[in-house]
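Omission of a single protein chain aside, the complex is shown with its protein chains in their original locations.
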Amino acid sequence: RSGEMAKLTQLIDNEVFWAYATYTTIVLLKMMLMSPITAYFRITRKAFANPEDTASLGKGESAKKFLRTDPDVERVRRGHLNDLENIVPFLGIGLLYALCGPELSTALLHFRIFTGARILHTFAYLIPLPQPSRGLSWAVGYAVTISMAYQVLKMALYL
Amino acid sequence: RSGEMAKLTQLIDNEVFWAYATYTTIVLLKMMLMSPITAYFRITRKAFANPEDTASLGKGESAKKFLRTDPDVERVRRGHLNDLENIVPFLGIGLLYALCGPELSTALLHFRIFTGARILHTFAYLIPLPQPSRGLSWAVGYAVTISMAYQVLKMALYL
Partner (left out) sequence: RSGEMAKLTQLIDNEVFWAYATYTTIVLLKMMLMSPITAYFRITRKAFANPEDTASLGKGESAKKFLRTDPDVERVRRGHLNDLENIVPFLGIGLLYALCGPELSTALLHFRIFTGARILHTFAYLIPLPQPSRGLSWAVGYAVTISMAYQVLKMALYL
């Protein structure tokens, strides 16, 4: 029983879990930043998706011309979607990895590289930096997630 | 050891966690509702994205005209994507917040306001209500998530 308790303690009440909590919160906040950035470009470029959003810009036909796509708005939206596609796997696989009881230093390395790669990816997408900046920063985050998934499957595999 | 156990008990086996479970399930079910609503508009507006989906509506050229976008379908899809963009951060940050051991009443306030705001957001998007209904309901859910993220970082910060 005390063995099981030690196991539980190891699983949750440990530094790896709180490291996961810190980096996951940071990377989710970064993803959330894409929403106000989209709004900023929609307003400055006057490019909206919904008729009700253009009501304050004029009536009837004069407002209709603001229902359009804009390259800058679409760029932020692609960055946001890419965040969702990559941060959702990190959220799930990272939690399971943290509960597998990895070494703190190894776990921190994974979380820090992933977070850094996703921040770089956003700069590479929005500035934009020439390729392969965006491709590489995407690939680094992807590889970190695969590495954590491998650890989880090695420990948890239960088919 | 009994101190650690109390800590574990505080972390998981408590009402805040089950409050999180309840509201997260509700808000995820709400998000899932967007799929049948999209299907409903695709079928009634006869606006499909895939050739194989129009096979029952006719052959060759006569089916091709149903491969088109429709404003009502696109509206539901934008609402669905906005749900993903906002409910994914709530899912992750909310879980970490619940494990930080907040006061039950404070936690319930966060979860209830977020869930209410996202339900209002869906009505504001689909009816649609005049702005700033949709903008405000989005902002309220966003602010609740930021507030929980602040609590998590204050407690967990481990860089």
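Note that the chains take the letters A and B in the order they are written out, and that residue 1 is the start of every chain.
Methods note: a contact is a pair of C-beta atoms (placed from the backbone, for glycine too) under 8 Å apart; a residue touches a chain by one contact, two chains touch by 3 or more.
This structure is a prediction, so every number in the text was calculated from the model and none was measured.
Residue-wise, the contact with the chain that is not shown comes from A:84, picked out of A:29, A:57, A:84 or A:136. Residues of chain A in contact with the chain left out of this view: 1, 4-5, 7-8, 11-12, 74-75, 78, 81, 84-86, 88-89, 91-93, 96, 99, 128-131, 134, 138, 142, 145-146, 149, 152-153, 156-159. Although one chain is not drawn, its touching partners on chain B can still be listed: residues 2, 5, 8-9, 12-13, 15, 18-19, 21-22, 24-26, 28-29, 31-32, 34-35, 49-50, 52-53, 55-56, 80-81, 84, 87-88, 91.
As a convention for this text, only the chains that are shown with their structure count from here on.
Remark: chain A and chain B have CA centroids separated by 16 Å (rounded to whole angstrom).
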